[in-house]
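Note that this complex is displayed minus one protein chain, with the remaining chains in position.
Per-chain residue numbering starts at 1, and chain names A and B are given in the order in which the chains are listed.
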Amino acid sequence: MKYTYYPGCSLEKNASAYHDSTMAVAAPLGMTFQEVEDWNCCGAVEMMAIDKMQAYALISRNLALAAAQTPPGQRMVAPCSACFLNLSKCDAHLTKDPSLAAKVNQALAAGGLHYTPGRVQTRHLLEAVVKDVGYAAVKAQVKRPLYGLKVAPYYGCLIVRPGFLEKFDDHEYPTSLDVLMRALGADVVDFPMKAHCCGGHMTQISEEVALGLIYRLLKNAADYGADVIATICPMCQLNLDAYQENVNKYFGTNFRIPILYFTQLMGLAFGMEPTRLGFGKEFIDAAPALNKIGVEPPERSKPERPSKDALPMPVMPEKE
Amino acid sequence: MTITAFPTEAVARAPRTFMQEVIEDTPGGNPRLEMCIQCGTCGGSCPSGPDMDYSPRRIFAMIEAGMREEVLRANTFWYCVSCYLCMVRCPQEVRITDIMYTLKRKAIREGYYRDSSASDAPDFSETFVDAVMKYGRSFELGLATRYHLRHHPLDAIKLAAGMGLNMLRRGRMDLTPRRINNLDQLHAIMDKAKEISQAERAQIGGGA
Partner (left out) sequence: MSEERVGVYVCHCGSNIASVVNVEDVAVWAKEELADQGVVVARDYKFMCSSLGQELIQDDIKEHGLTRVVVAACSPHLHEKTFRTACNRAGLNPFLCEMVSVREQVSWVHTDKELATNKAKAMIAGGVERVVHHQPLEPLHVPINPATLVVGGGIAGIQAALEIADSGFPVYLVEREPTIGGHMAQFDKTFPTLDCAACILTPKMVDAGAHPNITLLTWSEVERVDGFVGNFTVTVRKKARYVREDVCTGCGICIEKCPVKVLDQNFEAGLGYRKAVYRPFPQAVPKYPVIDTENCTYFKRGKCKACQIFCPTQPNSIDFEQKDQFIQIQVGNIILATGYDLFDPRRIPQYGYGRLANVFTSLEFERLCNAAGPTNGDIVLRDGVTKPKSVGIIHCVGSRDRRYNNYCSGICCMQSLKFAHLVKERTGADVYNFYIDMRTAYKDYDEFYQKVLEEGVHFVRGRVAEVTDAARKPGEEGKLIIQVEDTFIGKQRRIPVDMVILSAALQPRADANEVAQKFGIACSTKGWFIEKHPKLDPVATMTEGIYVAGCAQGPKDIPSTVAQGAAAAARVLGRIQMQELALEPIRASVIEEKCSGCRICNDMCPFNAIIFHEDRMVTEINPALCQGCGTCVAACPSNAITGTQFSTEQIMAQIEGLLMFNVEGELIREMAYA
């Protein structure tokens, strides 16, 4: 499957591990990426605070450039949740509000560009893997299953909310990454905070507030016994990884949970060399956790038999 | 109440309430602010809720009451991390997060944010945006040093020695900014967009 690719600023340097691992797993999954030529920053969560016209124009330049090189029917993929949200939200708003679209196009025209709302559909990389490639195709590539590795799947906010275009997964309790990680052979832990916020740019505005938000996530993952947290967004990765030590200092804790991109875990399971997947760039060293990966699937501990007094639990619909 | 993005002359002549202003300045269609039933789901859900001086719900009540200055001086929207949790939970489908952005723009435009307890936040946004405008890409090192030197000079040293150094050591931070090729095109587009914004504000007054 061919995609237009919008890497976004983070993937160039800070999240190069994400970029490298994405490129590495793309081939076996049959995904080919064609980068948007001369793309610019999507404005993150900052531009919209300054000027809405400029914010839309900034994003629309990317959409216009992408449209020029995207044949109809081909989708654009963004691995960063914030970029994904900005691109899809901008497109949705332009479609919904023709007068806004007219003004944006007036601005684009100053640069000799034009964008027809709805022309380029953007998917987050996770959505593309799950929906276009599918769990079965991923599973088929697994050569070294992540047996015994306890993974907390972390979605963050912007891929599951607010859900422009089509709703991809549940806003509150998404499961697509859970299923994907299970397909890799990993042991997925329940992680109630899986769609809660990593703090976004709050680290820059009030580190105290930000550390509180990050602490919640780390504590919850630790409480549920996670060895690693799988992430799908450079911002989430950065906050949970680079600030983990600060959290430990501030809260007197001792978390050492590596924060890995889901593509890195896919690459590992596909039997690829860790160096190809950008390992080593993380602040919290992933090696100790990855050493836990066993060759055999771990003994499933039998689910505890409820006591004879216990009342039955509500029946949940079958998933997967 | 009927809300039009571009009011007809008759409506424009009548003084707009603060509520109408906020509604009209929020892109993407009617944000349904007038439908808020003050249930508190947003304030209860917000990860930054405990640190805000007014919860989003209270901000909405204050907007309804026309408390323009108090609203624009609040830190609420600066502490909004744009997680959209409130927005997907609001039983009235109020587009809360989008309204938070509208309030940020207004507060910057009207200079109120300087009085808020989150007075650094807008500068962070501005510093970030400046780099994007200049290079077409964001520039983390420049952002961090410039912003921190301005606001937390001591932190800046700490940062250079700590986090920044670690980032550099891991090859996760560029020393020089990356630029896009066609900067002229970007600048032309951004200038035009700014012009449109200004014209829009002149037309309806107070827009953002």
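As a working rule, a contact is a pair of C-beta atoms (placed from the backbone, for glycine too) under 8 Å apart; a residue touches a chain by one contact, two chains touch by 3 or more.
Everything quoted here is computed from the prediction, not taken from an experiment.
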Hidden-chain contact residue, picked from the options A:25, A:44, A:193 or A:289: A:193
Contact residue for the chain not shown (choose from B:26, B:55 or B:138): B:55
Interface with the unshown chain - residue positions in chain A: 170, 172-173, 190, 192-193, 216, 219-220, 223, 307, 309-317
Residues of chain B (touch criterion as defined above) contacting the omitted chain: 37-46, 49-50, 54-55, 57-58, 89, 91-93
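Basically, only the chains that are shown with their structure count from here on.
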Length of the line joining the C-alpha centres of chain A and chain B, rounded to whole Å: 23
Footprint of chain A on chain B - complex, ascending: 5-6, 25, 27-29, 47-48, 51, 78-79, 81-85, 87-89, 97, 101-102, 104-105, 108, 118, 120-122, 124-126, 128-129, 132, 136-138, 140, 144, 147, 163, 166-167, 170-174, 178, 180-182, 185-186, 188-194, 196-197, 200, 208
Chain A residues within the chain B interface of the complex: 9, 12-16, 38-41, 43-54, 56-58, 61, 89, 92-93, 96-97, 99-100, 103-104, 106-113, 157-158, 161-163, 171-172, 196-197, 199-202, 204-206, 209, 212-213, 216, 242, 280-283
